[in-house]
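Okay, so here's the structure we're looking at.
Omission of a single protein chain aside, the complex is shown with its protein chains in their original locations.
Our next item is subunit A:
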Amino acid sequence: MIEIKDLHKSYKMGSNTLHVLKGINFSVEDGELVAIMGSSGSGKSTLLNILGMLDVLDEGSYTLDGVPIKNMNETKAAQYRNKFLGFVFQSFNLINYKTAAENVSLPLYYQKVGRRERQEKALKYLEQVGLKEWAGHLPSELSGGQKQRVAIARAMAAEPKVLLADEPTGALDSKTSYEVMDLIQKINDAGNTILIVTHEPDIAKMCKRIVHLKDGVIIEDEKITQVRASQYVQ
């Protein structure tokens, strides 16, 4: 599903160049649930952004679902993002003047799905995350956990090939974190490929594979036995 070879990325900070990713080789199979761990500054978010086509790589190659991601203009990148990828952010990134249902249907709008179908799908995905009754509420009327669940529903609505989550539990307390992880595990159980960036070991342990990043290189990549989040959720 994802194939990365010898990936380099550096940022210019004034006169200095910050070499963030120094040759990453990494691949993800269909249906995996991968945690990317590392301390702050290890390059884990940069990696996720490149995977999400939110940022471009300097060197190396990136293939997503058999399609080489290279020299893309913004329009093309936007179309690929829309078709292949779903995003979940630490700060939720819901559009604050749109209701939960409208937020969820937004990727479908950019897929040119008709209005009625959009609404039906939005409600379906909100139901999956257990927020059907909150469909008409604005993000400001929702709790942090609810917001993240709306964001997950939004990411799933486009039926992406890969779900990318950047610290999805970073802004949540541990109880809510486990609820969100429970949801992510269920989505993974249904066969979706998911990548999660986190620095919390207990969240990482709920994935099926942990990739450790340090100073721009992968220092450890192991498959683990998944801890189910459902045992922490009443």
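Criterion: a contact is a pair of C-beta atoms (placed from the backbone, for glycine too) under 8 Å apart; a residue touches a chain by one contact, two chains touch by 3 or more; residues count from 1.
Note that contacts and distances are computed from a predicted model.
*Asks:* Out of "Anti-sigma factor antagonist", "Glutamyl-tRNA(Gln) amidotransferase subunit A", "Thiamine biosynthesis protein ThiH" or "ABC transporter permease", what name does the UniProt record list for the absent chain?
*Replies:* "ABC transporter permease"
*Asks:* Of the residues A:S10, A:T63, A:N93 or A:Q226, I need the one that contacts the missing chain.
*Replies:* Of these options, the touching residue for the absent chain is A:N93.
*Asks:* For the chain left off this view, which of A:A158, A:V180 or A:A229 is in contact with it?
*Replies:* Once the missing chain is taken into account, the touching residue is A:A158.
*Asks:* What residue numbers in subunit A mark contact with the hidden partner chain?
*Replies:* Here the touching residues of subunit A are 49, 52, 54-55, 74-75, 78-79, 81-83, 87, 89, 93-95, 97-98, 102, 106-107, 109-111, 114-115, 154, 158.
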